[in-house]
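Only a single protein chain was left out; the remaining protein chains are all shown in position.
Right after this comes chain A.
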Amino acid sequence: MTATDSPAYPSFPEGSDAFPHRNLLGIAGLQPWEIQYLLAEAEQWVALNQQSSKHDDRLAGLTVINAFFENSTRTLLSFEIAGKRLGADVVNMHAAQSSIKKGETLIDTAMTLNAMRADAIVIRHGSSGAVQLIADKVDCPVLNAGDGSHEHPTQALLDALTIRRRKGEIGGLKIAICGDILHSRVARSNIICLTTLGAEVRVVGPPSLMPNAIEAMQVTAFTDFDAALDGVDVVMMLRLQNERMQGQFIPSTREYRRLYGLTEERLTRAAPDALVMHPGPMNRGVEIDSNVADDPSRSSVTEQVEMGVAMRMACLDVLTRRARKVEGWS
């Protein structure tokens, strides 16, 4: 599938806004047509990003602050490129090394950012709910770039965009999400996004990394990776979140690879054209083997990165429309 044959804008209830939310704090609470709308919006940016000139000035004069309270390379870079390609003045705040260490509270920081009259703030934080806390205190749109083990909505949207472009439709697909479900914000956002769009989602991982209420999220839980892979259309691998673990959750990475590593042999249990995904960064030889990750016919790892920029451009564009007084966005 290419941008030229991307689906038309989905229909949404008459009389409502296409995206009536001020912020993007999570996938939870988004209606199916709102997710589809963002995906459709991103398609134009995929097309732009594939041209030699990748510039659009619609956010010219606006200031986007990327406030990252937790270290990140790819997500920060992706948001930075997205903002710059739209013409915004992008400022990166590496808060993990700044005033927070001097005792300033998160709310102080939020109020400081607000006083600087940012037009959009992108936040990553190590604590669930921190982004909501800031969003409640600032006047401009806030985008969640990952908060603790809660949500990472743009990751789920870019994953959905990748799947849709590869598979045409998301509804009806069988998708397995494998790894550290307990600590993964990517898993939570993807579960909500993909089930909202009609996919059948399976989650698989060590019992110690599987939340006991997971089936309340309309998924089927497995601890046997081989059984979970049976006939799936998409295999989404997750990284072990060692930094979020307190105590020992797995006996060893060697054993983890034996039970939950995606090898070529194991992948034969999935559908013949199954798509392999990973949000990165990958622990090669632990949760995924290089010959699987690097096979462009099976793996979409680099395509996910590409879709990430387009998806974030779409989110920045849509969320700033009211401030920019775009017609129809009062």
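Worth pointing out:
Simple rule for what comes next: a residue touches a chain if its C-beta (ideal position, glycine included) is under 8 Å from a C-beta of that chain, and two chains touch if they have at least 3 such contacts; residues count from 1.
In this text, contacts and distances are computed from a predicted model.
Entry comment: the absent subunit's protein name, as recorded by UniProt, is "Dihydroorotase", drawn from "Menaquinol oxidoreductase complex Cbc7, cytochrome b subunit, putative", "Protein translocase subunit SecD", "Glutamyl-tRNA(Gln) amidotransferase subunit A" or "Dihydroorotase". Annotation: of A:Glu34, A:Glu80 or A:Asp147, A:Asp147 touches the absent chain (contact as defined above). Note on the undisplayed chain: of the listed residues A:Leu133, A:Leu259 or A:Met282, the one touching it is A:Leu133. The chain not shown here is touched by just one of A:Ile35, A:Leu48, A:Cys193 or A:Ile214, and that residue is A:Ile214. In the full complex, chain A touches the omitted chain through residues 28, 105-107, 125, 127-130, 132-133, 147-151, 185, 188, 211-214, 216-217, 246-247.
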